[in-house]
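Pasting a structure below so you can have a look.
Every protein chain of the complex appears in place save one, which is left out.
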Amino acid sequence: MADPRLEVIGRRLAGVKKIIAVSSGKGGVGKSMIATTLALALSRRGYRVGLLDLDFTSPATHVILGVEGLQPEEEKGIIPPVAHGLRYMSIVFYAVDEPAPLRGAAVSEAIIELMAITRWGELDYLVIDMPPGIGDATLDMIRLTPGISFLAVTTPSRVAFETVRKLLRLLRELEVPVVGVVENMVMNPSSRVRSQVEGIGIPYLGAIVFDPEVEEALGDVERLMGTRFAEAVGRIASELSQQIP
Amino acid sequence: MADPRLEVIGRRLAGVKKIIAVSSGKGGVGKSMIATTLALALSRRGYRVGLLDLDFTSPATHVILGVEGLQPEEEKGIIPPVAHGLRYMSIVFYAVDEPAPLRGAAVSEAIIELMAITRWGELDYLVIDMPPGIGDATLDMIRLTPGISFLAVTTPSRVAFETVRKLLRLLRELEVPVVGVVENMVMNPSSRVRSQVEGIGIPYLGAIVFDPEVEEALGDVERLMGTRFAEAVGRIASELSQQIP
Amino acid sequence: MHEWALAEGVVSTATRIAEEQELKEITEITVRIGELQQIDREILEFALDQQRTPLMRNAKFTLESIPAKLRCRVCGEEWRFSPDDLGEEISEAIHFVPEMAHVYLKCPRCGSPDFEVVEGRGVWLASIKGVKDGG
Partner (left out) sequence: MHEWALAEGVVSTATRIAEEQELKEITEITVRIGELQQIDREILEFALDQQRTPLMRNAKFTLESIPAKLRCRVCGEEWRFSPDDLGEEISEAIHFVPEMAHVYLKCPRCGSPDFEVVEGRGVWLASIKGVKDGG
């Protein structure tokens, strides 16, 4: 018995130039905020951008984007709806706001299903908001999307950076490209994380300040894009888009 | 074929009066900090306390406790080593500081194994530091430990509270007791979370301020227990221990 | 009609396997359809037919339905999935992402969402028959 889904995932992503998985060993470091804002920032720089929320047990990008009532179109697969200029895909289209008690095996199946049926079309960037940790979602994306690269998010905290260091080590061993590390929620600037990141030979993409306005801007994209947070993410977007023009 | 491990888990926990799983739909809300500090606070109030770190892909309690070189003893199973007065069990005893790329199914197996072989002995409290989300670890602990109750951690953020609300809904549907909700990292006091929690009929155990000293106290238990953070957690410990004397 | 996307997978998997086995013609393709996903058989057949490659020009598509069997991890109960009493939206959700079963279905005995799909998930290429190259 062969699983026909595995055969078409590559084809679904054939029109996507660059896949960036926003990831961290740790939860709560700002992956969802950064993934969403990065996607928006790239889109506003004229690129065609998709945003895929793969954090099935605690999806957050729909809250950040403030979207409701969106549904994919069904046409030879499913076509992601457009939200604030992004081709957007999230499990909330199906789980609505019910709890999603999914074991890893179910997460894995659901990811494969979505990757097999979603037609992204032509994109310059597909930004993926990953769940925390190194589990089914991370291992599946590495396995199923050979062109993927990772953007790792940490905070200045030692507990956060420790887990990110482990993620980076794993990615290096597997020869998965890492576009760089972002240090988020910085309150007291320090070069500790930067020097550790550079010490292991990975680009440090910048620090993002802790910005109390972020909370108020949840669900309001215009307001979000006016924050200092978005400004900092925008600089990272510019840098990334120079790497891959 | 029968799995002999499932038969003894109940017996391993027979001497434990109360099991508290510190949990959240979300990562980075302070589960590990609160679980560790709560365990220490209960211990200093004279209770016999165990601490079990079940966040296998990003364990953090050993960093918070500042323990190194500990190993369980092997005697008719494994006996957790004592760390700062706590009977302490973590996957880092086996994974050391290597990345642990575990799918959910492997997490589940490892949890069952640890629960089957760890001899906790007599405890007043077993505090469990859970991984984020509603996945294998949460479902297994609900399934395998009928006496478990949950303490849910949120931050004031809407993205955090949304995922906690889903966790609470699931626990209610499954009739799993919830000792209450803790609101962590509060910067601007507000009653929004409190009233929502009380609105769904769950005890609000209190707010913990965002305390910049926490980061400096990582790995230094004496210093940690002197912070405002620990003071707030101590009040929650006192309240909980009145519920279950 | 997202069945098209799954059919596409079946056709390209069959093609790859035929090449590996050096078949010059595929005569039969057997597809197993798990009932959890509530695939529309006719649409799937249509999609398969439309996507035939020259190699499978005359192939017969045989579709087998596999009932969805679920087993509770908490209490051990086994039961069959029946889509009858689900609303339109829930049916749709499970149709696209069968794991949404864990969001909307519960064990009929103990109420847990912690069950396994023992059988009857997904669309599978069960087997192909064909004529060997040079044979």
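Every chain is named by a letter (A, B and C) in the order it is written, and numbering of its residues begins at 1.
Note that a residue touches a chain if its C-beta (ideal position, glycine included) is under 8 Å from a C-beta of that chain, and two chains touch if they have at least 3 such contacts.
Bear in mind that the values here come from a model prediction, so they are computed numbers and not experimental data.
The chain that is not displayed touches the following shown chains in the complete assembly: A, B. Of B:51, B:102 or B:217, it is B:102 that touches the chain left out of the display. Not every partner is drawn; the one left out touches chain A at residues 139, 142-143, 170, 173-174. On the side of chain B, touch with the chain left out of the figure occurs at residues 1-8, 11, 74-78, 91, 94-96, 98-103, 106-107, 109-110, 113-114, 116-117, 119.
In the analysis below, only the chains that are shown with their structure count from here on.
For this pair, chain B with chain C, the centres built from the Cα atoms lie 41 Å apart. Across the assembly, chain B contributes residues 139, 170 that each touch 2 or more other chains.
Multi-chain contact residues of chain C, defined as those touching 2 or more other chains: 113-114.
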